[in-house]
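Only a single protein chain was left out; the remaining protein chains are all shown in position.
Up next, subunit A:
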Amino acid sequence: MSLSPDELRELAKYVLLTRPDEIGCDDWLGYAPSYAELIATSQPVPEPLQKAAGHLDLCPECAEEFRALMEALKEGGGV
């Protein structure tokens, strides 16, 4: 049971990005709304929030959801 060379290459990419203090997907969800609002209104992002947003580089699923969220917020003047 193992991964193909292509899958290992993809894994290696994420191993390189690995940090000791990453946050999980549920934790990220707590930061996502305020981060989304700052990005949508081109405001500066405070350091702790910027650090939390590093999760988007490590988690393709949260990144995919975040892109959809940014699009959704354009509807109905949500921000």
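Operating definition for what follows: a contact is a pair of C-beta atoms (placed from the backbone, for glycine too) under 8 Å apart; a residue touches a chain by one contact, two chains touch by 3 or more; residues count from 1.
In this section, contacts and distances are computed from a predicted model.
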| item | value |
| --- | --- |
| "ABC transporter permease", "Cytochrome bc1 complex cytochrome b subunit", "RNA polymerase subunit sigma-70" or "N-methylglutamate dehydrogenase subunit A" - which is the UniProt name of the missing chain | "RNA polymerase subunit sigma-70" |
| Subunit A residues touching the omitted chain (full complex) | 1-5, 7-16, 18, 20, 22, 24-27, 29-30, 32-34, 36-37, 59, 61, 64-65, 68-69, 71-76, 78-79 |
